[in-house]
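First the structure, which I've put down as structure tokens, then a few questions once you've had a look.
All protein chains but one are shown in place.
For reference, chains read A, B, C and D in written order, and residue numbers begin at 1 within each chain.
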Amino acid sequence: MVPLSWYIILSAVMFSIGVFGFLARRNLIIVFMSVELMLNSVNISLVAFSHYLQSMRGQILVFFVITVAAAEAAIGLAILIAFYRNNPTIKVDEINLLKG
Amino acid sequence: MENIILNQLNYPVLTCTVFLPVAGALLLLFLRGDSLIRFTTLLVTLATFVISLPLLTDFDKTTYKMQFVEKHEWIPSWGINYFIGIDGISILFIFLTTLLSILCVLVSWKAIENKAKEFHIALLTLEAGMLGVFVALDFFLFYIFWEAMLIPMFLLIGVWGGPQRVYAAIKFFLYTLVGSVLMLVGIVVLYFTGGNTLDILALSALQYPLKLQFWLFLAFFAAFAVKVPMFPFHTWLPDAHTEAPTAGSVILAGVLLKMGAYGFLRFSIPMFPDATRLFVKPVFILSVIGIIYGALVCLAQKDLKRLIAYSSVSHMGFVTLGIFALNIQGVEGGILQMVNHGIITGALFLMIGIIYERTHTREIAAYGGFATLVPWYAGLFIILTFASIGLPGTNGFIGEFLILFGAFKAQKLYGVLAATGVILGAGYMLWLYQKIFWERPGPDYGPSGRHPVRDLGLREVVTLAPLIALIFWIGFYPEVFLGYMHSSVERLLQDFNLSAYAESQNLMAQLREIF
Amino acid sequence: MKYTLIPLLPLLSFIINILFGRNFIKDKAHWIAVPAVAGSFILAVSAFMDVLAGNVINLNIYNWIVSGDFQVSIGFLIDQLTAIMLIVVTSISTLIFIYSIGYMHGDGGYYRFFAYLSLFVFSMLMLVMANNFLLLYFGWEAVGLCSYFLIGFWFHKKSAADAGKKAFIVNRFGDFGFGLGVILVFLTFGSLDYAQVFGNAGSVVGQTINILGTDYDLITVICLLLFCGAVGKSAQMPLHVWLPDAMEGPTPVSALIHAATMVTAGVFMVARCNPLFNLSHTAMNTVAVVGGVTAIFAATIGLVQNDIKRVIAYSTVSQLGYMFLALGVGAYSAGIFHLYTHAYFKALLFLGSGSVIHALHDEQNMQKMGGLKKYMPVTYAVFIIATLSITGIPGLAGFFSKDEILYRAYLGGDTGKFLWLLGTAAALMTSFYSWRLIFMTFHGKFRGTHEQEHHLHESPKVITVPLMFLAVGAIFAGYAGIPPLLMEHGDRIGEFLSPVLGHPHGEGTHAEEMMVMASSVLVALAGWFIAHKMYVKNPELPRKVAEMFKPFYNLLFNKYYVDELYGKTIVQPVLKISDKVILGFFDAKIIEGIVNGVPNLIGAFSRKFRQVQTGLLSNYGLAMALGALAIIGYMIFMR
Amino acid sequence: MTAPQVFFSYFAAMITGLSLLVVTRKNPVHSVLWMLLLFVHIAGLYLFLNAEFLAAIQIIIYAGAILVLFLFVIMLLNLRKEETEKRFQRQWPLGLGIGVVLMMFLVPVLGNISVVPPLGPYSVDAIKSEGHIMTVGKVLYTEFLLPFEIASVILLVAIVGAVVLAKRRLE
Partner (left out) sequence: METANIITLAGVRLIIPELTMVCMGLILLLLDLVVKKKGVIAAVGIAGALVALYGTFKLFGIGGPQTAFANMFVLDGYANFFKLIFYLNIILTVCISLKYMAIEKASFGEYYALLFFSTAGMMIMASAADLIILYLGLELMALSTYILAGLMRKQPRSNEAALKYFFLGAFSSAFLLYGISLTYGLTGTTNLKEIASALQALNISGSPTVFIGLIFLIVAFGFKIALVPFHMWAPDVYEGAPTSITAFMSVGPKAAGFAVLGRVLFDAFGSMQVQWNSILVPLAVITMAAGSILALAQSNIKRMLAYSSIAHAGYMLLGVIAGTPGGLTSTVNYLMIYMLMNIGAFAVIIMLRREGFQGENLEDYMGLAKGHPLASALMLIFMFSLTGIPPTAGFIGKFYVFMEAINSGYTHLAIIAVLFSVVSAFFYLRVVMYMYMKDPKEDVVLTTSCSMNLALAFTAVMVLVIGIFPSLLLDIVRVSILG
């Protein structure tokens, strides 16, 4: 039997990688993908918990997370496109019109 | 309920007094035309003064109890009431405030041309705020008035003031705010210590542990010492005074500064008697430093208004000295000196405002020989000068003498040191008088000069006359004013002496208990 | 009570003149002032009669200040001492008011002059009539105020303005002590009423007061504090500096205030407090020594001054020293007696000099005078009378009073002997400078301009008549106190005052008294002789003497550099410290530095830290992640 | 090591490795492709945890919808320069540090996690007997109806938002 903690550790590692990606990458699209990584890591832990707790809630939540992720992707990419129309860059460190 | 006498008049006299100016201010919102606004404001202030007169006539001098009390539920969920009333300590300030407000309107008649409507609205709300501070018997109400007053004053200085007005206004506002907010914390702590009430009388009747008293005293001290202002928290005052328009300076000197000392009397001493005892010495030291320091700075001043402002520091040093002498003479002298300072320095600022309208300079060196040019003005000024010095026969003497008496009785050394302030006071005031009025007039201000100055007009004389009359009235028959405060002061000190807990313990033991 | 009118009449005159003088009364101001003060005089005489008949009046009018157990009333006490003072004040005032009509004629501030003078009379009367210390203090300060106004009467002159201010401030130093003394009196006796205080004086003997850790005798402290006031007001050392400068005022003012009345207030006060002073040897000795030293100190300065009024002013200081000397040796009545005679002859001297100055169009330097006797015979005559009187020539007023003082000093033990020597030496100088004044002014040749010489004339009647009256006083006033040696029961004034002032201690032999009397007459004559030798016989001599004792002469001519000393050690340091240290550094740099520094610091913080807000999304994420990490680290691993 | 553990280890290693590839590839297209593989592995893990429906959704929505959207946007923006520029920003060491520290914080704490609460009724057998989709559906349409409806509104908002923001309008 695989212990629960393995899943959770996997999830934590993946979450951390996501955080790293979010903080380190310049390309907004990859930054966004890092967020998706984080969400997926949470999903893994949720499903694992759900399985080990013999409860359905975690899986339901994963279902909603996936839904929301889809919505988020739609909106996020729409914002990105709207942004790109006025500012032809998607480099994180070139976006600092608002600051101070 | 045994400490109050409900309002016996058939109308809520205090409420009317306090809120009539507010009503007036609201009325002004709908008026147009500067002269109409001026007249309305004058009428409102006059009416307020008249309405407040029954307070003086119907006041029962034989009792220390709060009189003309009105008490209504206000914020029941916090146990806060609309609770107002006056006793012998506050009544004179009501009188002073209502009187000075009239004069402020008069003196601004010509001086304020820009945004006259806003000016008068600010003036009236300021009056209401000040009156409210003196009548409030609930901390919450008190604090509201105490802070609300800052807004119109801030505007008075900042909008209608001199060249450095913005700096002065913000300095004034923030400086006083720092003190007040600390007091606010103290008030809230009291609220919970005193059993969820902010009733000042109820809270005064309680005993607090020494440690709590110590911190609360400090919190309140922060607010009051800034307002007084005591050395070394005084530097907002010269700027505010100097930059404020005449009416602002008058109100500032006449009433606003009194609130700090009033706070000591109303809150610090009765509520924190043990801490007060502990702080007598520091306050004495600060007061004496203030007296001498203020006077010395005056000796070196080159700006007319600044000089009077620093003299306020010196004079208010006397006031705190008297109050913390904690004997009847000292306290009564302190209260009377507050009134006196309001009258004298208020009048001095009126005078300076009047002359500034003519010469447009506050630089002392620019003056000289004005006694020849404006003899009546010079005559009134000399009266104020000597009242400020504390010449017997003027009100200044009565106050200063009682204070020195009280201080000397309490702590000889400080009494003696404070008395040196009297010498220095004569020094700077007479120096000022000489520089302005004596010697030869400069060519600019003569009848054929660039800025010919004219003597006092009727409006200006009317403005000053009541204050001059008061100077001599108090000087020769102070009982009229002292009479109001005897019972209250006696009661204050009696209560104070009852909690003689601290006396038995030495200082170190007390400090050890606190820390 | 009608006697309350004594002060009120002048007050009324003041009020009317000051309010309406400028626009309505103008040069008719004397029509109000003179009757008012004359009325006071008449009432004063009637009061004197009352007292003479044995009625001492002590009347409380109303409670002035009430605060707890502190109570003080406005009330009048007319006893023997007051009665004498009333007569002196009102009589001399009346004469000087009349004199002023002529003297001040045509001055722009004519109404103002009479108003201030009336106010002064009111204040002085309040001072002498007070029945308690605080009202005394009231009068005390009020006369100071009037003095300030009157010295600075010609305020457009800087010197006059400075002098007025100086007089007031120097007096404040004395009043500082006086005020504290009054407070201490109340704290000791629980009252400020003369009757109660003096009645209980004995009960506090031996009590001490702790000042800065040392115990002092309470009565001594009280007396010395009160004496501080007297030193200021009566221009004794070291607070004498204001009086010579006060000569900037119009001459009638010098005569009335700075010679006859106000400056003697200190003497009056100490005499009034004799029950207290009697209880303290230290205080008495201090009074006596200050008086004696001042007497000779001022006299030495008077020797070399050239300003006619200043000479008389130093003479006044010196004579006031005599009075204190008398008080200090316990001869209160002698002091008051001298006060009384001095009032006449010194007023006479001043008014005489005023007459001279008037004639010379405000020339006060004696070196520009000379030979006036043929132009101004009346003035000359009264000057001679006054000089004879002040130098103590037998038969004139000054002789009796001065002699009494010197005799009492002589009887006062070793200190007394020393003081007597001082007094006698001072008498020699007094004689010298008085005659010097006469010789320089009236004898020899006129040294002024032709313009002035052309206009030389005797003063009008309105000036000379009061002079004559005063001259009569200067001659006969002394007969109120003839020493018992010359006439049994001749010391009527001493007897009259004895209920208040008591009898002086000590009895001397006739021989001793004769000796004292003779020596003082002798020195008076010697003074005349020297002066005559130097200024009439040999006019070159003074210059030579001055050359010979150059340093000493300079010291005297510059009044021992006291003014300079005060200027260097007190005035300038205070001003400098105020300006440079307190205002310029402490207030502007330290306090304002903190007050403005804190907001500036916060502002600097703000500008610095807003750079953290880089605008970069990843930085923001970094902050969030770091925050989360910090919290986790803190919560999980730190605790 | 038991068989499931070996199985898990493979997936764990792949997931970790693929994640790293996703966040480190220079070309976003490559990242997307690695991500696709990653999602497949995650779906495998779901299967392993008896969540067949979720595994299906993972593939359909994530791989099928979201990743395609990503690819689409990448193409749309036509990012040619990408090849030549730096992939990391200046602060990347800090980011790495945070990632590592976060991992060091989380792993020890979560490493000893175990199931303590009372277990629910959805045992492996219970789900197996009814079928996973059935089970999820039952719960979703009864107990979690409200969230389900809210999710629908969210999707509506997404549509509206995408239209408002990205559609070219005639103005």
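Just so it is clear, a residue touches a chain if its C-beta (ideal position, glycine included) is under 8 Å from a C-beta of that chain, and two chains touch if they have at least 3 such contacts.
Note that this is a predicted model, so its numbers are computed, not measured.
Trainee: So there's a chain missing from this view; which of the remaining chains does it actually touch?
Mentor: A, B, C, D
Trainee: Specify the residue from the set B:Ala111, B:Val189, B:Ile285 or B:Ala366 that touches the hidden chain.
Mentor: B:Val189
Trainee: Touch as defined at the start, partner being the missing chain; which of C:Gly413, C:Pro484, C:Pro499 or C:Gly603 qualifies?
Mentor: Looking across C:Gly413, C:Pro484, C:Pro499 or C:Gly603, the contact with the absent chain belongs to C:Gly603.
Trainee: Using the touch rule from the top, list residues of chain D that touch the missing partner.
Mentor: 105-106, 109-110, 113, 116-121, 139, 142-147, 150-151, 153-154, 156-158, 160-161, 163-165, 171
Trainee: Across the whole complex, list the residues on chain C that are touched by the chain not included here.
Mentor: Residues of chain C in touch with the missing chain: 599, 602-603, 605-607, 609-610, 613, 615, 617, 619-621, 623-624, 626-628, 631-632, 635-636.
Trainee: Against the chain that's been left off, what residues of chain A make contact? List them.
Mentor: So the residues of chain A touching the missing chain come out as 4, 8, 11, 15, 18, 22, 28, 31-32, 35, 38-39, 41-42, 45-46, 48-49, 53, 55, 57-58, 60-61, 64-65, 68, 71-72, 75-76, 78-80, 82-83, 85-87, 95, 97-100.
FYI, only the chains that are shown with their structure count from here on.
Trainee: What chain lies closest to the overall centre, CA atoms only?
Mentor: The chain sitting closest to the overall C-alpha centre is B.
Trainee: Nearest whole angstrom, what separates the Cα centre of chain C from the Cα centre of chain D?
Mentor: 103
Trainee: Once you find the CA centre of chain B and the CA centre of chain C, what distance in Å lies between them?
Mentor: Measuring from centre to centre gives 37 Å for this pair.
Trainee: Chain B to chain D: how many Å between their CA centres?
Mentor: Result: the chain centres lie 71 Å from each other.
Trainee: In chain C, what residues contact two or more other chains?
Mentor: Expected reply: 616, 618, 622, 625.
Trainee: Considering every pair of chains, which are in touch?
Mentor: The set of touching chain pairs is A-C, A-D, B-C, C-D.
Trainee: Which residues of chain A touch chain D in their complex?
Mentor: Residues 1-10, 12-27, 29-30, 32-34, 36-37, 40, 43-44, 47-48, 50-56, 59-60, 62-64, 66-75, 77-82, 84, 90-93 of chain A touch chain D in their complex.
Trainee: Which residues of chain D touch chain C in the complex?
Mentor: 89, 91, 94-95, 98, 101-102, 105, 109
Trainee: Would you mind writing out the residues of chain B in touch with chain C in their complex?
Mentor: Touch residues, chain B against chain C: 171, 174-175, 232, 234-236, 293, 296-301, 327-329, 332-333, 369, 371-372, 375, 379, 386, 391-393, 397-398, 401-402, 404-405, 408-409, 412-413, 415-416, 419-420, 422-423, 426-427, 430-431, 434, 437-440, 476-479, 482-483, 486, 489-490.
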